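Now for subunit A:
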Amino acid sequence: MKTAVRYLLLVVVSVWTLAPVAWMVSLSFKGPTEWYAPNLIPNQPIIDNYVSLFIPTNPIGGSFFFTSITEPITRPLINSLIAAGLGTLLAVMVGFLAAYGVSRYRAGGTFIIFFTLLTRMLPGATFVAPLMVFYASIGFIDTYAALILLYAAVTLTYAIWLMKGFIDEIPPEWEEAALLEGASPWTVLRKVTIPLTKGGLAASALFIFILNWSEFLFALVISVTEVTTLPVQISKYVSAVGRMYGTMASVGLVATIPSLLLGYMIQKHLVTGFTFGRIR
Partner candidate 1 sequence: MPKLVVRNLRKLFGTFEAVKNVSFQVEEKETLCLLGPSGCGKTTILRIIAGLEVPTSGEVLLDGVLVNDLPPQRRQIGLVFQDYAIFPHLSVFENIAYGLRVRKLSEAELTRKVRETASLVDVQSILDAPTKKLGLSEMQRVAIGRSLALDPKLLLLDEPLSNIDAKARERMRTELGKLQKDIGIATVYVTHDQLEAMTLADRIAVMRDGLIEQMGTTSEIYDNPKTLFVANFIGSPSMNLIDCELVYNREEAVLKFGDLALDVTELTQRIEGKGEGRELVLGVRAEDLSLDAKKTNPVAIEAEVQLAEPVGAKSIYHLKMGGVSLLAKGYGMPNIDAGSKVWATFNIDKVHLFDKKTEHAIV
Partner candidate 2 sequence: MMKTTNRLTQWVGKTESFKKLSTLPLSLVLNFVLIVPFAIMIFLSFTRWEPLSGYDWWHAPIAGIPRFVEAFGDARLLWALIRTTIFVAVVLPVEFLLGLGMALLFLGDFRGKKGFTSVILYPMMMPWVVVGLGFYLMFQFFGPVNLLLLRPLLGEGAVIDWFTNPVLAFVVVIIADVWQWTPLMFLIIYAGLAAVPKRLIEAAEVLGASSVRILRTVRLPLIKSLVVVALIIRALEAFKVFDIVYIMTGGGPGVNSTEVISLYVYNLAIVYHNTSYACAVSLLIMIAIALVTRLAIRPLEVRAE
């Protein structure tokens, strides 16, 4: 009896969880005539919604829907990849170094720690005004560098927090042994610590990448035409003329797939990191 109830509830929860994505999948394969219909399974499935993401056509799918989106998503896709990828790389490198310093050498005064925490506590929107002013004066608007630095800064707290957890799990004896043999801290890092924490590093990197991939506010503010990322482009689909439900669904799904894949890959590590690495 109890098991039956449990499975019933599990199914309910699963349906609730899957609903939005299921609907988006359904919409993305529907032609414009079916966009206002409640059927889950498209009666006449088409792939035009996906195709038009890369080769925008007006009108869509042989209908009379016109849209104001004229660019393919390849550029935003690549921009997202560059910004998220390099931003993650920067965050991981800087964060790992700092985490190591804090963990093993008690580096970092309260000032640094305070400010690092601040990046997570304060709304991004509160930085937008001065950031725009600053970046405009040094010509950073609409550049990759601006995004990469911002992404790294915003996710640094996570990077340090996660990686410190992984570093702390390595017994310091091995590093101390290497140090006693005359190696410099850098060599120790390179030859001892990094190989040992590779798994944790990878997991942290993937997690931060997912965060950066989703980032919206700063990309919205910084980008004009050159570095528009995928989330920003998606917002344009929503406000575009023509209510293109089908393409909205397809672009949303395309943007989600990398996140889901990476997230699946690090599920186990997600649990450890979020629970402060303290499951005993």
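The set was built so that all candidates are chains of the complex that A comes from, given by their letters.
Worth a mention:
The criterion applied here is as follows: a residue touches a chain if its C-beta (ideal position, glycine included) is under 8 Å from a C-beta of that chain, and two chains touch if they have at least 3 such contacts; residues count from 1.
Quick caveat: nothing in here was measured; it's all calculated off a predicted structure.
Within this complex, subunit A touches only one of the listed candidates (1 or 2), namely 2.
Looking at the complex, you find that subunit A touches candidate 2 at residues 3, 6-7, 9-10, 13-14, 16-21, 23-24, 27, 35-38, 40, 90, 93-95, 97-98, 100-102, 105-108, 112, 115-116, 118-134, 136-137, 149-150, 152-153, 156, 160, 179, 184-186, 210, 213-214, 216-217, 220-221, 230-231, 234-235, 238-239, 245, 248-249, 252-253, 255-256, 259-260, 262-264, 267, 270-271, 274-275, 278-280.
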